[in-house]
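First the structure, in the form of structure tokens, and then the observations on it.
Missing here is one protein chain; the remaining ones are kept as they sit in the complex.
To keep things simple, chains are lettered A, B, C and D as they appear, and every chain counts its residues starting from 1.
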Amino acid sequence: MFGTPCYRMADSESDLIPHDPEPRVGLPPGSVVFVGEDRTHSVEFRVLEYGPEHLIETTEERVEEVLKYRDTTPVTWINVSGVHDESVIRTLGDHFHVHPLVQEDIAHTGQRPKHEVHDDYLYLVVKMVYFDDRRDGELRAEQVSLLVGERNIISFQEDPGDVFEPVRKRIRNGRGHIRDRGPDYLAYALLDVIVDHYFVVLEAFGTRTENLEDAIVEEAPSDLEDDIHDLRRDLIFMRRMTWPMREILYQLERLDSPLWADTNQPYVRDTYDHVVQVLDLVEALRDTASGLHDLHMTSISNRMNEIMKVLTIIGTIFIPLTFIAGIYGMNFEYMPELKWTWAYPVVWGLMIILAGVLLLYFRRREWI
Amino acid sequence: MFGTPCYRMADSESDLIPHDPEPRVGLPPGSVVFVGEDRTHSVEFRVLEYGPEHLIETTEERVEEVLKYRDTTPVTWINVSGVHDESVIRTLGDHFHVHPLVQEDIAHTGQRPKHEVHDDYLYLVVKMVYFDDRRDGELRAEQVSLLVGERNIISFQEDPGDVFEPVRKRIRNGRGHIRDRGPDYLAYALLDVIVDHYFVVLEAFGTRTENLEDAIVEEAPSDLEDDIHDLRRDLIFMRRMTWPMREILYQLERLDSPLWADTNQPYVRDTYDHVVQVLDLVEALRDTASGLHDLHMTSISNRMNEIMKVLTIIGTIFIPLTFIAGIYGMNFEYMPELKWTWAYPVVWGLMIILAGVLLLYFRRREWI
Amino acid sequence: MFGTPCYRMADSESDLIPHDPEPRVGLPPGSVVFVGEDRTHSVEFRVLEYGPEHLIETTEERVEEVLKYRDTTPVTWINVSGVHDESVIRTLGDHFHVHPLVQEDIAHTGQRPKHEVHDDYLYLVVKMVYFDDRRDGELRAEQVSLLVGERNIISFQEDPGDVFEPVRKRIRNGRGHIRDRGPDYLAYALLDVIVDHYFVVLEAFGTRTENLEDAIVEEAPSDLEDDIHDLRRDLIFMRRMTWPMREILYQLERLDSPLWADTNQPYVRDTYDHVVQVLDLVEALRDTASGLHDLHMTSISNRMNEIMKVLTIIGTIFIPLTFIAGIYGMNFEYMPELKWTWAYPVVWGLMIILAGVLLLYFRRREWI
Amino acid sequence: MFGTPCYRMADSESDLIPHDPEPRVGLPPGSVVFVGEDRTHSVEFRVLEYGPEHLIETTEERVEEVLKYRDTTPVTWINVSGVHDESVIRTLGDHFHVHPLVQEDIAHTGQRPKHEVHDDYLYLVVKMVYFDDRRDGELRAEQVSLLVGERNIISFQEDPGDVFEPVRKRIRNGRGHIRDRGPDYLAYALLDVIVDHYFVVLEAFGTRTENLEDAIVEEAPSDLEDDIHDLRRDLIFMRRMTWPMREILYQLERLDSPLWADTNQPYVRDTYDHVVQVLDLVEALRDTASGLHDLHMTSISNRMNEIMKVLTIIGTIFIPLTFIAGIYGMNFEYMPELKWTWAYPVVWGLMIILAGVLLLYFRRREWI
Partner (left out) sequence: MFGTPCYRMADSESDLIPHDPEPRVGLPPGSVVFVGEDRTHSVEFRVLEYGPEHLIETTEERVEEVLKYRDTTPVTWINVSGVHDESVIRTLGDHFHVHPLVQEDIAHTGQRPKHEVHDDYLYLVVKMVYFDDRRDGELRAEQVSLLVGERNIISFQEDPGDVFEPVRKRIRNGRGHIRDRGPDYLAYALLDVIVDHYFVVLEAFGTRTENLEDAIVEEAPSDLEDDIHDLRRDLIFMRRMTWPMREILYQLERLDSPLWADTNQPYVRDTYDHVVQVLDLVEALRDTASGLHDLHMTSISNRMNEIMKVLTIIGTIFIPLTFIAGIYGMNFEYMPELKWTWAYPVVWGLMIILAGVLLLYFRRREWI
């Protein structure tokens, strides 16, 4: 296993393969060791207890204070922002009877999206993809782990700040069904908001595609291919992040578990449709981006043709003329033409006719 | 979810990714919010009630007046042109017991074609693809939602004007079985006319392919690659629109529902065959368009070769000659040749022989 | 649905998409309207009645005279050459209880190959691919519809002249089992002869591939890429025509129908094997043709290198020499070299040495 | 059906499509007509009768003498080298109760590898691929048909000389289980030795790939692309020959037949593994060969850049210098510089400085 909390993609470094997996090799399974970038921010716990009639929102700073929320009712959502402190995950995990391998997966942020059905809880790993303003707007994939229990959800994310704010607002406002339903519906809502954010990212890709296309057509500067390459690599990355989501949601929709109410399924189906749409778009964008390369290549070749045409026209006209001038620049004693009165204008005339003929030839070949 | 009512394709903007999905992110599911281009036209309701013996055709302008058609017999087709007015969809939807998520999908025009089987109705989303004369003949994909109930069909489209006129004529003329059958047969007829229109669009693509091919062979101007790229992108778009139709019709043909009579199935099978043919053609056109790029690239390279040949022939003949002329243009005091009487014609002779030898060499290499 | 009776491929027009489907859009299903090229030849009916002991061969010119053959025994093969006369199809179809949608499919010659099992008959659509001598040897795909009943086969083709002559000969000679078997065996024989003709076409493709390869290697004229493109497009076409045949024969082999005897199955299996072989060859030819483009592109680039080498060698040798000649062509009053007695031969010597050095340099880089 | 006994691949002719299938078109099924190259060698029959205790090896020259081996015990292997004599196949086939279609397939050497289970025997068609020393080491695919009965195997090959010698040696030496087992084990042994020979061929391909790669990197002569193209075509051919083997062995391993003992299955599984490995290697080699083209193309472009750089450096330095020399070669009466004493050395100085500046510029751009 390996883990890097983020895949820097917007800059020109290829981070498809995260760094330094080696320290992990050979650890016993279930070792909760954070493998990722150094993080120094302290772990924060945001707890939302709610039911049809009430809502309590708390922020805790120590893991011990969170443990008491295990048996509260009806729905408790504990959001843990930070998985770099292994002791937090171990404490929470043991308290909520989470399998050691699951604890390990939470701490190692290089997981592929997946879902696991355990007796007491569902374990979902998904990737939240967004543009990180703190890092120069680069594309980041943050791992979000969801533990969906009978009465509570624990969500783990790598950094503070997330895309869940709209869900929190809906809980606060009591809009929609969210306050009447259980943790499964909340899990759906969180998945849905993550998937919806894929469209935000894809729109940015769409804009990049448009801009690149315009730039190619307008023969803009020559580092376009880098941009095309970056776009293609980002789309490869996006596909890797979103492809497993399809399987997850397909399985969730068919899930037969007391933890996952049947009334939840139409909503999961809806999110599944969204993911299929995301994949559709990613594939279409990949095809388009691959077409962009062809377009660019042809445009470069066309420009080369233009350049060579200019040189060829100039060369073809003036090289023979210069030769003629060279002829009459020779110093032979017996060159009768040199003595003729009209020789000079006749030579000029010859040169102009020759140039004219060549220009006609180029026009006929549609070079000018 | 996201939604743009149209995918502008015929002009050079890539609208694979529709704009502004963000406002939708995080809304509670079932929120009927129109996401698409601004539209100002008023929503129009065309109602057709018909049976074997009668036909009543009405146009309503207010949604309240449409509600009364719920319980009319035997078949009522309500065509709603305009989904940008959320209140209309909500009013109609609630009156006809349509699930909130379905109402939401009707309003958001970026759906992937799909079908859903509900207890009281089938919900079909398909894409009507046509060239919009109001927008400079550009290719548009308009979302058509069909709600097929026991005695009525409600069809939603984005704009007035559609491809359904032939179906209306058949109802009016009473030609074929259409007046004797139920809403399921009408649904089939609407699907069929939409699929048939794909062929119209594909024919236009076929013509574009032909024209591009001719232009490449005739070495026409150099923005050909843009056209090839546009064609490929439009075909990617076309595939995205038509591919899910196959699944829909496959499922419809196997549908076991009181809403969908068995006598309907041979017709659905027929439309299914058409869709398979459309997909076949789209794939064949994509392969051909990708071959067009190869053809164009080779043709550009060939032209480059032609250009370079001209320069090389001219250069190779005249550069040595100019050198000889330069030699005898030197001003050394002791150059015995300069004094010889026949030197000048001899040099001319030498030059002509040299040029002739080079021309022979080029002829032997088949450059001229 | 749409229909063109032929896909002109051998000339440079892309007819992947047949023309003028629009008139068909919106007709009620089951409308028997011929959609295709204008045809003026009259429809001809060739009837073969045969059994183990007898054979009657007739040619009828009016459809009414054909109707009497419905109840003849044991096997009657009615071959209809011409589907552009809708009344013929309607008359025959109604008389033989053929479903209106099937009648429609017979008349519209743009069908994808398919098979349908009806109660009284099997309906098979296949494509007969051959080189049409009347049209300059171009590749044509003619639609052949087979209606296989209990005691008769009706075959519809678009034009007189077909690939069935060998089957007729076998019936006449009584060779093999054909006279002892029913219409199902005859249907197999017709399918087999159509599939066998695919190999004839593929062989022509193989020869084209060989010729193109030779032409590329011999650096033949530059419209090669058009030919490669044509070949690739024809193979795309060939694949579209043959791919569905595999499915048809696969299903026929598994068909459980009183119309299709079990003893027939080993023969169908044999034809199935042939079709798989055809598809294998088409795919291999497509891969090869795509390799031809690569080969051609490299060969063009190599030739460009050759051209540029010539220019570069000439330019690199003579441009410096011309410069030296230019130096001593200057008219400065104080140029001591001009006065030296041996200056001229020394300059010549210098030039020859310079040219020699450059030639050695080019030899070392293996340019000459 | 069509048939050519060999696919000449090592030379530059594309024989993907064998010649002259036409004569076969329209023959009644079951016609045993040899379709292939002319062959004149006489058919030879090698018979091996063996059991745990005995071994009799005979060579017969007339087919009638072979018929007596039908009822010998325990295992009789009749190897027929030559399928161009139809009467031999018919005589043998009828005597051993072989279906006419199978007899036909034996005679037509263009079969795709396949297997058929009949009541009395298994029929296997496989391709023996080897380098034919008699034909200049070219790659040949010879069709081997195996009829595996209860007590005997008849193997048909096209030419004398095969890859079975090691199996014969094992029978003679009595090494391994081969003498104790039935014809099914012998069939396995023959399949295994054929599959093992694929690796010999693949190794040759591997060597060709290596050599091509070295040649490209060392910028060897320019017909490399032909070789790459040949390699790719041979690999397409190799895949066509080996791909169906996978299916055959997969089916054989699952075969439930009295003719095929269960104890045989681990060995078949082993051969199946080998075939999967062959396919793996073929695919990897195809990917590599396709990468070779890319490598070659880039290498050509790089060389072009080198060539153009030389011309550009020479041109850019000497064209301006020649211009300066040209200036002072003009014959104007009033050119004050011409009179100056130091003008000539000053111009030389200027020229040297200009050349130096340009050289520095090229160095900075890393062109030299």
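Definition applied: a contact is a pair of C-beta atoms (placed from the backbone, for glycine too) under 8 Å apart; a residue touches a chain by one contact, two chains touch by 3 or more.
Keep in mind it's a predicted model, so treat the numbers as computed, not measured.
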Absent chain's touching partners (shown only) are A, D
Contact with the hidden chain, among A:97, A:112, A:169 or A:363, goes to A:112
Of the candidates A:70, A:95, A:233 or A:365, the residue in contact with the absent chain is A:233
Where D:72, D:91, D:257 or D:312 are the choices, the one touching the absent chain is D:312
Logged for subunit A, residues touching the omitted partner chain are 1-2, 12-22, 24-31, 99, 101, 110-112, 114, 219, 222-223, 225-226, 228-229, 232-233, 236-237, 240, 293, 296-297, 300-301, 303-304, 307-308, 310-311, 314-315, 318-319, 321-322, 325-326, 328-331, 335, 337-344, 347
Those residues of subunit D that touch the unshown chain are 163, 165-167, 169-170, 175-178, 189, 192-193, 196-197, 199-200, 202-203, 205-207, 209-210, 213-214, 217, 266-267, 270, 273-274, 276-277, 280-281, 284-285, 287-288, 291-292, 294-295, 297-299, 301-302, 304-305, 308-309, 311-312, 315-316, 319-320, 322-323, 326-327, 329-335, 366-367
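Criterion: only the chains that are shown with their structure count from here on.
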Turning subunit A onto subunit D by a C-alpha fit takes a rotation, in degrees to the nearest 5, of 145
Here the gap between subunit C and subunit D, centre to centre from mean Cα coordinates and rounded to Å, is 26
So subunit A residues touching two or more other chains come to 329
Among line, ring, star, complete and other, the chain touch graph is line
Every chain pair meeting the touch definition is listed as A-B, B-C, C-D
